[in-house]
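Every protein chain except one is present and positioned as in the full complex.
Chain IDs A and B follow the sequence of writing; residue 1 opens each chain.
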Amino acid sequence: MWGRIEMKKGDAWFKAVTFGFALSIPFLLLILILILLIQSWSSISHFGFGFIFGNVWDPLADKFSALPFIYGTLVSSLIALAIAVPLGMGCAIYLSEISHSKVKEYIAVMVELLAAIPSVVYGLWGIFVLGPWLTRVIPGMKYGSCLLTGGVILAIMILPTITAISREVFQAVPNSLRESALALGATRWETFRLAVFGPALSGIVGAIILGLGRALGETMAVTMVIGNRPEISASLFEPSYTLASVIANEFAEATSSLNLSALIELALILLVLTIIVNGIARLLVWKTTLKYNPN
Amino acid sequence: MENNTEIQSKLRKIKERFFLAAVVLCALIAVVPLFSVIGYVFIKGISAVNLDFFTKLPVPVGDIGGGMGNAIVGTFILSGIACLVGLPVGIFGGIWLAQFGKGKRGFFIRYSADVLSSIPTIVIGIFAYVLLVATLKHFSAVAGGFALGIIMIPTVTRTTEEMVKMVPRNLYEAGLALGIPEWKVTLHIVFRTAWNGIFTGVMLSVARIMGETAPLIFTAFNTPYWSLRVDQPMASMTVTIYNYAISPFAEWHAQAWAGSLTLVFIVLSITLLVRKFSKRVVYT
């Protein structure tokens, strides 16, 4: 009797402690938002909603607005996802479902190493290797510093996150599920589709959302290759600019307090953008999950 | 009738072929930039790596020798502080999400973690600056480590949650049936089983924070001297690499490349070491 009460107590404590740690995440976010709000207040009150839809970024005239940066951020991240999701997933499937050789261990470690390379190194590699290569192979591309190069470099940078986490998720799917599919005579494709994909789906989405998060907020490497031009152009071969890049570019040197405040407002906009993008992603997932796991 | 099944089986074979080809192709394509980036760093960096590089202090342009010993030590200390901040929140938070986070509260916390992951690291740096530098009036390793710790949280939380969720339910139930309290089952059985996957997440995030520059410049600052004090400016490899990379001098560029190579090598060693000593659990 007594033992059971003690046991329950332990469980309650465990739940409370873990919840405390979990709760600290939104708490941190809240303080961060508050600090950003305070620091960007002069810009918010000065420009109002016009800030979001304007096209001008002129530090000398103290005129600031966000639209070109929002555009550049969204499009470069979309390019990155369009490339990195299929590639990363394919790579993860290969590593966990297909290959059984020693080679795959090396590849898996190498993929993780990509995460350790400082972004300034990606940037230099982007200028000297990736940009010129893309200009050579893609007709119509005049110079390496453009939206497309920015998207491609982001894709490479989020590849480790998507591949490594998807691979772990696939491997965590119990073998018994695969075996029962194989026993029914399913091919490897059918086994994957029927037995692995469903249980792994929420984990895959988690990996993709983490990748997207990194793409939206990545700074140094994109800054070095995207051309940093606050203009909305329909062409992917023209220079563009992202929210994170302009913050990194100008934060250290901003002289007027309005400029500084506008930069912090951009950070706030990026935050809101993430909330929206993640919301949409979640909705999509929720629908697909229903399809695959009806109960 | 007969014809129909034949077509179907052919279709199945084609699908299977296509699937295998696509997957192998993906792996091949993914490996190309991998080799290109790592190869680029290796070629540029290997010439400046020698014993001095790991043991000596940085020297000015024109002086011979020198390395970034203090920055290598500093990066370890900063990552250690970051782990102290980020791992408890990430791992315990992830466990809570997996075990109890089905409802609205779980949704809210998961959402917060995702939003946190997309905040540019320079903004996290500004946050740490406002909290720990502007108030105390001096730069410190603690402020830098705190910023890095926040950057770790989303990845660690996410992986922990997913991996704990992946542990077969029957393992958990078997534990409970033996009369072991839920929290002990979670920590000793579920968490241990999930550890391999969680470790990948932890390694990814440690690798990532070791490569971060922007959040450190305004928090941990940097120093050309030996300093182990966490309440003082601390050197880090990335800030040193960044300073060198933007300078005009070839000697410093070489040091920057050597630093990048060392960083990759450190992460490689940690990954391989820990993988060697942690056994992979196979589910049956």
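We take it that a residue touches a chain if its C-beta (ideal position, glycine included) is under 8 Å from a C-beta of that chain, and two chains touch if they have at least 3 such contacts.
Definition applied: contacts and distances are computed from a predicted model.
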{"item": "Protein name (UniProt record) of the chain left out of view, among \"Electron transfer flavoprotein subunit alpha\", \"Phosphate-binding protein\", \"PqqA peptide cyclase\" or \"Acetolactate synthase\"", "value": "\"Phosphate-binding protein\""}
{"item": "Hidden partner chain, touching residue among A:C91, A:L124, A:I162 or A:I269", "value": "A:L124"}
{"item": "Touch with the omitted chain, as defined above, among B:I43, B:A134 or B:L228", "value": "B:A134"}
{"item": "Residues belonging to chain A that touch the chain removed from view", "value": "56-61, 123-124, 127-128, 131-132, 142-145, 220, 223-224, 227-230, 239, 241, 245, 248-255, 259"}
{"item": "In chain B, positions touching the absent partner", "value": "58-63, 84-85, 88, 133-134, 136-140, 142, 146, 217-218, 221-225, 229-233, 239, 243, 245-250, 252"}
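To be clear about the criterion, only the chains that are shown with their structure count from here on.
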{"item": "Approximate Å spacing (C-alpha centroids) for the pair chain A, chain B", "value": "14"}
{"item": "Contact footprint of chain A on chain B as seen in their complex", "value": "12-13, 15-16, 18-20, 22-27, 29-31, 33-38, 40-41, 88-89, 92-93, 95-97, 99-101, 108-109, 111-124, 126-127, 130-131, 150, 153-155, 157-159, 161-163, 165-168, 181-184, 186, 194, 196-197, 200-201, 203-204, 207-208, 210-214, 217, 238, 241-242, 245, 260, 263-264, 266-268, 271-272, 275, 282-284"}
{"item": "Contacting residues of chain A [partner chain B, same complex]", "value": "7, 10-11, 13-15, 17-26, 28-29, 31-32, 35-36, 39, 86-91, 93-95, 97-99, 107, 109-122, 124-125, 129-130, 156, 159-161, 163-165, 168-169, 171-176, 187-190, 192, 199, 202-203, 206-207, 209-210, 212-220, 243-244, 247-248, 251-252, 264, 267, 270-271, 274-275, 278-279, 282"}
